[in-house]
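Of the protein chains in this complex, one is absent; all others appear in place.
Presenting chain A:
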């Protein structure tokens, strides 16, 4: 019976999802097309500046540019003209260079996709390493204690641009193993792929590692073990079961790197799509920006559909037939070391913050520049001779406060949109490949530069991982047998939400959010150059990392302090969070 109703429902649902994708894509493209008119900054001025840095912005020159580009016609004419050219394979010409856009964008896209695939390989390898132990023990039924996931948290907290700088310096310059920059051969791919893939892999691996014990807890696994099936087979099936919930995370985490790896592209001088889009956005060069956005949206939707198909293939007919057993995390005892780790991180952070708050974070002393750690400056000083301990301490509250607030809003948005997956899946796919910088520009266009602008911009794109996860987990939960039972007993929507949906989704989403906390801190800081967020010289962890990055080799301690603080925060969040993945409300066996 379940199969029949599902089949009849499927068609309108598909239509709705397709329509959702179309609307989301169109809305995003329109928003981008309006950018030069919304921003309040004359596009003639930015285009002129991009063409020639020394050009005087005389009224006559600006008028010439305006006339040449037809800026007086307004945004809609431009959008229509651009759309009209697309079927002919003509995406217009760049306002800055006057060259056709399509060859540029497609070349950059090819480079970025290649890089992303390299990063994907690293991601999968790292994820496999992170979850290998649980897989091994679980398939042999020797999982006795819950894993803290500290290792994954440490790796996931590593800033990608820092990793990139480090790899370029050590492997590229000191050891000379691989080229430190450029895009000239497969050897150029190795370092950037590592820089992008290691943190992503740790994130994916951490999520997988957390959902595996539940799969091993299912009745089939116990039966197979009792019958003496080889552990490898059990492991493979458990992996299939757990992967289905984690796969959608690849979209924002890895596919999103096609447009969102600007910092790493800069450090390795890779002619990728991220840099192209950023340059176009800053110059308000609309045709390349629109084309890049459209390509990213199409990529997001394609990758989203692909991942969905892969997920359904992994879960098999059980998903469609509503016969999927729900995944229940076992009530494994927490390892004692977990509390110790959490306590250690907490105390270390409190000490740093406490000690730092007693010092002056803004006092510039140009004579005490880049001093190594000493009793006077326990963490050393930065390029302006400011005490790093003080800056860390004073930045702690602001950094974590804003990051937590942004994460909370993003999680709520994600849960909300994830529950309406049929309509919102298109928006999720389109937004997860959109670079945060673009969201930042749209925000500045509307609100102007402001302290809360950065938070708003990150919220705009930050919800996608949670929405994707919620949608995937809910689909599985809805297809499980006990839901049918609950429905037949007359459970209302509110009851279902409280007792089935939320408990199925919340623990995993929270863990995801905690693993992403350091990334949120860094993304917030990365929008500073648009005038969003706290202005310098205010101390803030993300800024500490980016402003000291150039001194990585001369004064490694200047980045070591903030990087360690970020790692501590991440480990504390993950290990100190109460009972992630534990559902006490019912037990199915």
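Quick notes on this structure:
By definition in this document, contacts are C-beta pairs under 8 Å (C-beta built on N, C-alpha and C of every residue); 3 or more make two chains touch, one makes a residue touch a chain; residues count from 1.
One rule holds in what follows: contacts and distances are computed from a predicted model.
Set against the options "1,2-phenylacetyl-CoA epoxidase subunit B", "Na(+)/H(+) antiporter subunit D", "ABC transporter substrate-binding protein" or "ABC transmembrane type-1 domain-containing protein", the UniProt name belonging to the omitted chain is "ABC transporter substrate-binding protein". Between the chain not shown and the residues A:189, A:246, A:296 or A:544, the one that touches is A:189. Shown as candidates are A:302, A:337, A:351 or A:535; the residue that touches the absent chain is A:535.
When the whole complex is considered, the residue among A:134, A:180 or A:575 that touches the unshown chain is A:180. Contact between chain A and the absent chain runs through residues 40-42, 45-46, 48-58, 61, 64-65, 68, 96-99, 104, 107, 110-111, 113-114, 117-118, 120-121, 124, 165, 168-169, 172-173, 176, 179-186, 188-189, 236-237, 240, 266-269, 271, 282-283, 310, 313-314, 316, 362-364, 366-367, 369, 383-385, 444, 449, 528-531, 535-537, 547, 550-551, 553-554.
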